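Removed from the display is one protein chain of the complex; every other protein chain stays in position.
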Amino acid sequence: MIQSFVFSDGKLAGRDLEIEALRIVRADKGLVLWVDLENPTDEEIKTILEGVFQFHPLAIEDCMTPSSLPKIEDYEDYLFVVTHAVEFTRTTKFATMEVDMFHGKDYLVTFHRTAVPSVTIMRDRMTKNAGVIARGPDRLAHTLLDLIVDHYGPVMDELRSELEEIEERMLARTPEKEFVNELLHVRGDFSRLRTIIRPQRDMIEKLARGESKMIRPIMLPYYRDVRDNLARLDETAINYHERLMLAFDIFLNKAAFEANEGIKFLTAVTAVTLPAVIIGGWYGMNFAHMPELQWRHGYLYAWTLMLTMTLVMIFYIKKKKWF
Amino acid sequence: MIQSFVFSDGKLAGRDLEIEALRIVRADKGLVLWVDLENPTDEEIKTILEGVFQFHPLAIEDCMTPSSLPKIEDYEDYLFVVTHAVEFTRTTKFATMEVDMFHGKDYLVTFHRTAVPSVTIMRDRMTKNAGVIARGPDRLAHTLLDLIVDHYGPVMDELRSELEEIEERMLARTPEKEFVNELLHVRGDFSRLRTIIRPQRDMIEKLARGESKMIRPIMLPYYRDVRDNLARLDETAINYHERLMLAFDIFLNKAAFEANEGIKFLTAVTAVTLPAVIIGGWYGMNFAHMPELQWRHGYLYAWTLMLTMTLVMIFYIKKKKWF
Amino acid sequence: MIQSFVFSDGKLAGRDLEIEALRIVRADKGLVLWVDLENPTDEEIKTILEGVFQFHPLAIEDCMTPSSLPKIEDYEDYLFVVTHAVEFTRTTKFATMEVDMFHGKDYLVTFHRTAVPSVTIMRDRMTKNAGVIARGPDRLAHTLLDLIVDHYGPVMDELRSELEEIEERMLARTPEKEFVNELLHVRGDFSRLRTIIRPQRDMIEKLARGESKMIRPIMLPYYRDVRDNLARLDETAINYHERLMLAFDIFLNKAAFEANEGIKFLTAVTAVTLPAVIIGGWYGMNFAHMPELQWRHGYLYAWTLMLTMTLVMIFYIKKKKWF
Amino acid sequence: MIQSFVFSDGKLAGRDLEIEALRIVRADKGLVLWVDLENPTDEEIKTILEGVFQFHPLAIEDCMTPSSLPKIEDYEDYLFVVTHAVEFTRTTKFATMEVDMFHGKDYLVTFHRTAVPSVTIMRDRMTKNAGVIARGPDRLAHTLLDLIVDHYGPVMDELRSELEEIEERMLARTPEKEFVNELLHVRGDFSRLRTIIRPQRDMIEKLARGESKMIRPIMLPYYRDVRDNLARLDETAINYHERLMLAFDIFLNKAAFEANEGIKFLTAVTAVTLPAVIIGGWYGMNFAHMPELQWRHGYLYAWTLMLTMTLVMIFYIKKKKWF
Partner (left out) sequence: MIQSFVFSDGKLAGRDLEIEALRIVRADKGLVLWVDLENPTDEEIKTILEGVFQFHPLAIEDCMTPSSLPKIEDYEDYLFVVTHAVEFTRTTKFATMEVDMFHGKDYLVTFHRTAVPSVTIMRDRMTKNAGVIARGPDRLAHTLLDLIVDHYGPVMDELRSELEEIEERMLARTPEKEFVNELLHVRGDFSRLRTIIRPQRDMIEKLARGESKMIRPIMLPYYRDVRDNLARLDETAINYHERLMLAFDIFLNKAAFEANEGIKFLTAVTAVTLPAVIIGGWYGMNFAHMPELQWRHGYLYAWTLMLTMTLVMIFYIKKKKWF
């Protein structure tokens, strides 16, 4: 699906142009053009990216194939940017969506395989009230990047709540196997998130330092603002990852703590009951001549002996704090 | 709440001016102006930051929203600085408070959401006896930064005493669950502290190297002094964090040490009592023909056998150092 | 085996030339020459590398001896590149194959000890339809490097499936020894893979930045494309390595979890059966006067006592969650 | 206590001058002056550092307050250096002593709170036979730094011997608690040592690269020599720290090894004695009709059964290597 927007002096001057009209607008330096390709057919890609804009075949290839690492590339006449939006839904849980941009002097072309909320919001806004944003492709690109980065926040919050659930369960008692699976899963999500946040931060940092002539000096503070948000997200992700690994270490050693409690109880109970067991066994022997068995107070003696030994054991066990 | 201070030649020339007066002082190059916004209303923010000073909307936005990472940003006419003060109270324990500053050629604007002790001290000092500090906004800014960094010391001491308590309890015996919670909490505090100390150190380092034209060369040693304090705090925080992780490692392995003591005792006791148990059981059998039972010294033989075997066991146990 | 290809204006103009013909083509600036040495004899090496091309003896030595680290070296008149192709076969599993290249203004010389699939594919393509690729040695070199890097993908997939098998077995129960061997083996493979990916990435990065005059500016995006693929592979390898180490940590602590289950059961069973054992032993004593034995409901009393004590134990055990 | 030395052409020309004389010598470019302040009174600090030399108030403050991090600061007219000497005594064990230096064109001022052996040695040498050392403050400063760094050697040796004692005790059996305390203590000492060695190395490196105009090119190899010693000490400290952490890891896992020995013995002993216990218990039952009890060779049968089962158990135990 291809949607196009033509702006003149910050006002929407046209929408969804035909190919020929696109070519004309592209050639006109006074107009700002945004073309959004949402899951386009190979035909559409060929017509727009190759035909109208004549982008480098490698950049087009990067659009068409999935790219797991964000990047920025300077092709003289335009910047090519690979970035990733994120989403957290009930069904698919954490998911990343690649958004590619071609950023020229007076146009912005965006490319994505699925419907991306940030782009949808942006299209709505441009339709209703473009305003100052539509005055240059650097403003358009910034607005889109800002929307994408703003969507990281709630995803991070979802991951934090998963992390907190894991921390809680780790301190409580839980069946091992599922827990480990879940922990590995959340770790994987954090890992993927950091894999895309870090290079995006570096990439926006480059733009914010004014390294590209596509972005006017007046826009630099806005790119710095996006970089700040990414820096904060990165810092947060590092911190969460550390907490996760700590929870993991505690979990790994949990078994040892529980085993210790069991061993202490076992040791205490064995020690305390040994006198009764030994004496009971010993005087159950059937020797013909066992003087104690004939003693008048033999049974009392057995009780006294047993209780004394048991008390000594209890005393010892208490001292060792095994009970 | 907005408070303003006008200094002329290092002397307090006016306080808490009206908006119009502020505009006039702002335009007068000969006067030094400090405006402090403590938890201002949106109205006040609009009037002062947008109206009087015309700061960049992104910097104003950074003031209004919480920023977890300190930073410095150069907007040609002024520096915008996000910094964090810390406090350690009985009730809230460790807390950070954002303090933002706009540092122009002849003015300083500070912004904070809560009452910050360092700012309060500074306001008192300026009211009573401004002196040399009031001769330039770089001196004002340095004094405030110095007060903020000086307040890190006692907080670090509080955290160290929490750390030492944890180390002590870790070497003693404690119930697991609360201890782990506390350890995670203190680790979180150290982590947050380092998250703000590190970038503040880098930020002050930049100023101390004379990268900003807002700070006169004569002030550089004073900024280096603040940087030294932050470097020291950072070094200390790193060291405490290492100690904490070491304590954690010891704690995690504590259960294994205790379990070992239990196992050694259990093993020793089992070994030592086995002869009595086996012999007691064996000669408790009811076979019609068991010659030993009829022996004249059968019972003595049982005792001798039991004691001999027990002594052998004790000897073995001693050699293995299990008791 | 030596194969040579002469291209004129992107068309194959000759194949497998004699030495003398090679010398002539080499001297002719208008022709592009590719010479591939597959496991050449020392004689052939001497004739071609020393005789025809007069390469530096150290570069020739680097060809002849195995080099475990990829590198790039600039000898004024030509680039010398050591790179590694990878293969994953049923028999030898993961294997690396060194491919060395001499990249001059109008020639490419490749050297390898074994048949390398990427080179074979390249030779076929050059024979059938050289096209634009044959217009310069920088295109030839890029195509070969691209083919080599493309072959890393399936090998990475094989390693990932080995990794996933290990993760699965780690969560299930397996005999220790073989598992550890396998884990060490896969770790070794990942380690070797990263040892060659990292320096190749740095090496291609250098070429992609235009540091060598052998590569025309128009080719730089193509080298950046290869670098992107290597960056992606490196990122993936790092991630897999982390997962492997995590699986390893879980595996190491698995025994403790299982031991804990055993200990809990042992403790529970010991506690629950102790009353029966103690009472059974105690009233098996043969003292002449044991009043309980003569009680009318003595046996009932024994049962009651035993069941009561057992229930207390079961209650305690349930509370401790040992069962 | 203040001591001063005036050198003229490498010869001691005067000692312990009055304040007025100090001022005159300070103004005379032809004389070299060394003033050493050992635990001076506030009065003395004021007179000398503020009055005679007019050092920067922040540098004076750095002298007066303890500074845990070494540093170098360039105040145009002089270098200000914070460095740390170390000592290892029977009573206080490892201790660091701050030594501060002001290094001008023709003077050196040293400041320290306690008597520092290196300074004492230096004073003696200057009194007896100053020689070439007294020809410039860069030589004086180098000699003092060299003496300070030379004193690190024996302290490092003491720490190594403590480390070796810990390694030895870790491999032997020791009571837990004291050992952990000692290990934490030695780790703390190494940590403090590295905290001061690292920045001193960086600091001397800067001087050795000729970054300060206070140090003549001819002196650079001498500063490189000090840097080499610090690099060596740093390398050694890193290595010792790694050994300590390894010893710690072994110690933490020691309990598991010992517990394993106990468990193996317990398991073996339980298995081997079970037949006797079971048979002994079984044929101790008092059923009216138990055929085996009336068998002619019933008791022999019990023995045979018991021995057979025990042998089977021993065989199994041997195979499992539990004994």
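Note that the chains take the letters A, B, C and D in the order they are written out, and that residue 1 is the start of every chain.
Methods note: contacts are C-beta pairs under 8 Å (C-beta built on N, C-alpha and C of every residue); 3 or more make two chains touch, one makes a residue touch a chain.
Keep in mind that this is a model prediction, so the values were computed, not measured.
Of the options C:187, C:206 or C:320, the residue whose C-beta touches the omitted chain is C:187.
In the complete complex, the residue from C:31, C:238 or C:293 that touches the missing chain is C:293. Although one chain is not shown, part of chain D still touches it, namely residues 167, 171, 221-222, 224-225, 228, 231-232, 235-236, 239, 242-243, 246, 249-250, 253, 256-257, 259-260, 263-264, 266-267, 270-271, 274, 277-278, 280-291, 320-322. The chain not shown here touches chain C at positions 56, 58-59, 61-62, 67-69, 71, 73, 75, 173, 176-177, 180-181, 184, 187-188, 191, 195, 248, 252-253, 255-256, 258-259, 261-263, 265-266, 269-270, 273, 276-277, 279-281, 283-286, 290, 292-296, 298-299, 302.
By definition in this document, only the chains that are shown with their structure count from here on.
Two copies of one chain, chain A and chain B, form a contact in which under half of the residue numbers belong to both partners.
Superposition on CA atoms relates chain A and chain D by a rotation of 145 degrees, given as a multiple of 5.
If you average the Cα atoms of chain A and of chain C, the two centres end up 25 Å apart. Chain D has residues 284 in contact with two or more other chains.
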